[in-house]
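A single protein chain has been omitted; all remaining protein chains appear in their positions.
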Amino acid sequence: MPKIDARLKELGLMLPAKMQMPAGVVLPFPWVNVRGRRAIISGHGPLEADGSIAGPCGKVGAEVSVEEAKALARKLGLAMFASLKTELGSLDRITGWVKVLGMVNSAPGFNRQPEVINGFSELVLEVFGPEVGRHARSAVGLAALPFDLAVEIEAEVEISE
Amino acid sequence: MPKIDARLKELGLMLPAKMQMPAGVVLPFPWVNVRGRRAIISGHGPLEADGSIAGPCGKVGAEVSVEEAKALARKLGLAMFASLKTELGSLDRITGWVKVLGMVNSAPGFNRQPEVINGFSELVLEVFGPEVGRHARSAVGLAALPFDLAVEIEAEVEISE
Partner (left out) sequence: MPKIDARLKELGLMLPAKMQMPAGVVLPFPWVNVRGRRAIISGHGPLEADGSIAGPCGKVGAEVSVEEAKALARKLGLAMFASLKTELGSLDRITGWVKVLGMVNSAPGFNRQPEVINGFSELVLEVFGPEVGRHARSAVGLAALPFDLAVEIEAEVEISE
């Protein structure tokens, strides 16, 4: 069994199905774009196991609590791993996480974006370990996100050829 | 005639003149920064043919409709192609689009950022085709943009040496 798949199993983590696109939505780009040894990951939202968008949706600090948002960021991480596995064939091809941009749909006055995105960063470190999982990061407050997602994250990883 | 220039002509598309900077504005950075085989593209706004800022300006979902904003994202794409042509000499040097960050000046409650940025993505695919034009993407809602632009996009492409 590939190493990262074994690690996911050990942690009791399951990757969700491919995102079920809401009716009428066309996204003319891939979830992961490979160019040489770079795999650039499009903005992802959190998914349920069946690939439907995971809620609650709305603004963190108002409709969504910081604890709920942190849990959504962790679900989002699993959705990103699923996209990477589909594109790369195996998650073992990832030789290093490069960077993460965590975007939190923020209510006026909400300033705890890092706690929310820690749900994602902690998952990456648990699954990939401190060397491969090490990533630069920003965690910031957006005015609005597609589908009223509470959290959206884009990232980049380095891969073996 | 270079291949991409011929393709633009075939599609009836013209690149705008270099951006006319509003009075008193100094931007101490280039529109495109080449480092090795990477060409990193600064945030661009939509331009008219003469290089003046293309309107309407303001928040999408309030002063600017989603259809207007999508058309602005397409104009923005042509402005970006113009900057790339100036910096690279020829658009044929572009071997692959890497990533796109689409930033939409969003009114409260506006959540259709992907439709807006599709105006840009569809143009890239029409002009560069599905392989070279393939790009990772995020499309998100900003609280404010310079000059009250409705849309701003930054991107990166891979180039031949």
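So that you can tell them apart, the chains are marked A and B in the order they are listed, and the count of residues begins at 1 in each.
Convention: a residue touches a chain if its C-beta (ideal position, glycine included) is under 8 Å from a C-beta of that chain, and two chains touch if they have at least 3 such contacts.
Bear in mind that the values here come from a model prediction, so they are computed numbers and not experimental data.
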{"item": "Residue of B:I41, B:A54 or B:I159 in touch with the missing chain, whole complex considered", "value": "B:I41"}
{"item": "Of B:L11, B:A49 or B:A143, the one touching the omitted chain in the full complex", "value": "B:A143"}
{"item": "Chain A residues that touch the omitted chain in the full complex", "value": "96-101, 104, 106, 108-114, 118, 121-122, 125, 134-143, 158"}
{"item": "Residue numbers in chain B that touch the chain omitted from display", "value": "25-33, 35-36, 38, 40-43, 101, 103, 142-148, 152, 154, 156"}
